[in-house]
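A single protein chain has been omitted; all remaining protein chains appear in their positions.
Showing chain A:
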Amino acid sequence: MTAATADLELLSITKNFNSFVAVDSVNLKVGRGEFVAIMGPSGCGKTTLLRILAGLETASSGQLYISGKDVSDVPVNLRSTRLVWQNYALFPHLDVGGNIAFGLTLKPYDKAVVAGKVKAMAELVGLSDFMGRKISQLSGGQKQRVALARALVTEPEILLLDEPLSALDAHLRIRMQGELRRIQRQLGMAFIYVTHNQVEAFSMADRVVVMNKGRIEQIDAPEEMYARPKTEFVARFVGTNNLFTGRIQEIGHDRVIVHCAHGQVVVMTDDPPPVGASVFVVVQADKLTPAPIGLAGENRLDATLRGREYAGSHNIYLLDLVDGTEVKMTMPQILPVEINRPVTAWFSPQNAALIRGAA
């Protein structure tokens, strides 16, 4: 993606709070109409990054471009981004209509123009019947819609959303996810969506950014991130993955053999690290199955069953390998093995991914 088609571009944005580095030289390009989710554990710098984009914080160093213009030093009230706040931050002294119109009334618009825009926006988010309501009379979902409408009505170039659905109950959250996606497509506006909720990020975003300790770990489409995590952190943070540490022992034409503590593992790869390199082998929990009878040594995991969690649609089995490594295996069926009995699991070489370890 070139800078000309990028709505937003961050060039080595860094933010220090005294000696603490909250955001560490972040580079990111967001295209027109793209939905990007920024995900990470609390304290990873995702909210600080969002506040820098909004202009609420000034970056210690780095540049920020919106539609090709350097806006690094543009004050918050003159930015063309708009933020949807985590706890809505609605004005309690104004009614729903007053809240939505707030940003427009600051500009020298004609009253009729403001009223028309507010009405159209209220329709888009489904609030037409609530215009005269007080904020205290609204439900969580309705407040969320007001917050969204208040930001969108000012026609920003980019909408920033800070965990906007975290205060809603599960059912409403899923409905609002779909609605946010619909509105985003309809307006063709770039959305930058900060969340710590993996399901939310993966089901809504075109691309997901995973952050840790102020740095970006990986930027990828959700499917890609899920299937091929690039760092140990992403592998542990995303989904339910099993990680085996080991060293490359042998390189074949499309596969490598990795020597791990519990034995040898075969992994398919096009881009093998050199022999002797330290690596992580990542296998998703649902890619593990009980070993077929008569299976040869390849990718066998001899283990002891330590426990079972019933999760409705599937079962999660906790296994201990001979070297003590803990492994998770999920499958819909019941495993006919008792707790503390030996069990052999297996995975296909195609279903494992390699991550280069730290040197």
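Convention: contacts are C-beta pairs under 8 Å (C-beta built on N, C-alpha and C of every residue); 3 or more make two chains touch, one makes a residue touch a chain; residues count from 1.
We take it that contacts and distances are computed from a predicted model.
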{"item": "Undepicted complex member, UniProt protein name, chosen from \"ABC transporter permease\", \"Cytochrome c oxidase subunit 1\", \"Outer membrane protein beta-barrel domain-containing protein\" or \"DNA 3'-5' helicase\"", "value": "\"ABC transporter permease\""}
{"item": "Sole contact to the chain not displayed, among A:93, A:171 or A:253", "value": "A:93"}
{"item": "Residues from chain A at the interface with the omitted partner, ascending", "value": "54-56, 76-79, 82-83, 85, 87, 89, 91-93, 102-103, 106-107, 134-137, 150-151, 154"}
